[in-house]
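All protein chains but one are shown in place.
Let's turn to chain A:
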Amino acid sequence: MPSAPAGTLYRGHEGMWSWVAHRVTGVLIFFFLLVHVLDTALVRVSPEAYNAVIGTYQTPIMGLGEAGLVAAIVYHAFNGIRIILVDFWTKGPKYQRVMLWVVVGGTVVTMAGFLPRHLMNVFGGGH
């Protein structure tokens, strides 16, 4: 295999890693969606069956998993807008790197709004 030419714009830089993260989060969300439609389908079986399974979504371990899943969705959504802007906005390619930091910053800010609330619901003694 030839080694990577020095000074490539894409390989090993922000462009490549944002794409890797977009791909990984996309697949993760897709597999969760398959499971999520199946667990929701239990409402057609009985209230007891649905409540039993959704109860496992309210445990601390699953609560942390949900936090990770929401973070994956938020990144994928924001980076999706960035991809669209790179494709359709004339200045998109020029600002792709800046836009990645806007995506990362936006993800952090959104999670800062979501996490306290969600963790309080999961770990707080409400129930």
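Following the convention adopted for this analysis, contacts are C-beta pairs under 8 Å (C-beta built on N, C-alpha and C of every residue); 3 or more make two chains touch, one makes a residue touch a chain; residues count from 1.
Definition applied: contacts and distances are computed from a predicted model.
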Among "ABC-2 type transport system ATP-binding protein", "Succinate dehydrogenase hydrophobic membrane anchor subunit", "Dihydroorotase" or "Cytochrome B oxidoreductase", the UniProt name of the subunit that does not appear here: "Succinate dehydrogenase hydrophobic membrane anchor subunit"
Chain A residues that touch the omitted chain in the full complex: 23, 26-27, 29-30, 33-34, 37-38, 40-41, 43-44, 46-48, 50-51, 54, 57-58, 63, 66, 70, 73, 77, 80-81, 83-84, 87-88, 114, 117-118, 121-122, 126-127
